[in-house]
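Worksheet: the structure to be examined is printed underneath.
Our next item is chain A:
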Amino acid sequence: MAVPIAWYLILSAALFSIGVFAFLIKRNIITIFMSIELMLNAVNLAFVAFANHWHQVSGQIFVFFVMVVAAAEAAVGLAIIIAVYRSRETLNVDQINLMKL
Partner candidate 1 sequence: MHLALFIIFGLMCLGGAVNLLLQRHPINSALSLIVVMSSLAVLYLLLGAEFLALAQIIVYSGAIMVLFVFVIMLLNAGEEERTHGSRAAYLAGIPGVMALFAVLTSTFFTLRTSFGSARLGGFLVTTQDLSRVLFRNLLLPFEVTSILILVAILGAVVLAGKER
Partner candidate 2 sequence: MLNASILTWLTFLPALGAAVVMLLPRRGRAPQVFTLLLTLLLFAMALHLPAHYDYHQQQGFQDELNVPWIGNPNIHYHVGVDGLSMWLVVLVSFLAPLGVLISWRVIEDRKSEFYALFLLQQTAMYGVFIALDLILYYAFWELSIVPLALLIGMYGRKNGRAAAIKFFLYAFIPSALLLVGMLWLYAQTGTFDLVQLQQQLHGWSTGSHATGLWLTSLAFLLAFAVKVPVFPLHGWLRDGISEAPTAVAMILAGKLGLYSLLRWHVALFPTEAAHIAPLMVALAAIGILYGALLALVQTDLKRLAAYATLSALSFCVLGIYAFTTASMDGAVYQILNESISASAFFMLLGILYERYGTYDMAQLGGVAAKMPRLAVLFVITTLSLIGLPALNNFVGEFLILSGSFQTHARIAAVATLGIIFSAAYMLWMVQRVFYGAPSAHVTGLVRPDVNWRERAALWPTVALMIAMGVASLFWMRAIDLTVPAMAPKIATAHTAFDARIGSTR
């Protein structure tokens, strides 16, 4: 039985929105970072779904690049988090506020 592509897309939209929401309300830097990963995954799902729709290989390749980028971001991001933790001893964004926003 076939599944409409639109369902996949709506799923991806839902995941993306949850990611955005988590980004906004989460208070731990690592969790915030994870919500970004969730958003990227949602995008990947959209890419794969669209690749299926257009029967285009390039849509799937995009996902590879996103993965590479996500990996690079993770490496750098976590390094930054470690640097922050060293200077602050906390991972709560509300306490990382030497500078007023």
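A quick word on the picks: all candidates are chains of the complex that A comes from, given by their letters.
Operating definition for what follows: a residue touches a chain if its C-beta (ideal position, glycine included) is under 8 Å from a C-beta of that chain, and two chains touch if they have at least 3 such contacts; residues count from 1.
Values in this document were obtained by computation on a predicted structure and should not be read as measured data.
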{"item": "Result, touching chain for chain A in the complex among 1 or 2", "value": "1"}
{"item": "Complex contacts: residues of chain A adjacent to candidate 1", "value": "1-11, 13-22, 24-28, 30-31, 33-35, 37-38, 41, 44-45, 48-49, 51-53, 55, 57-58, 60-61, 63-65, 67-76, 78-83, 85, 91-95, 101"}
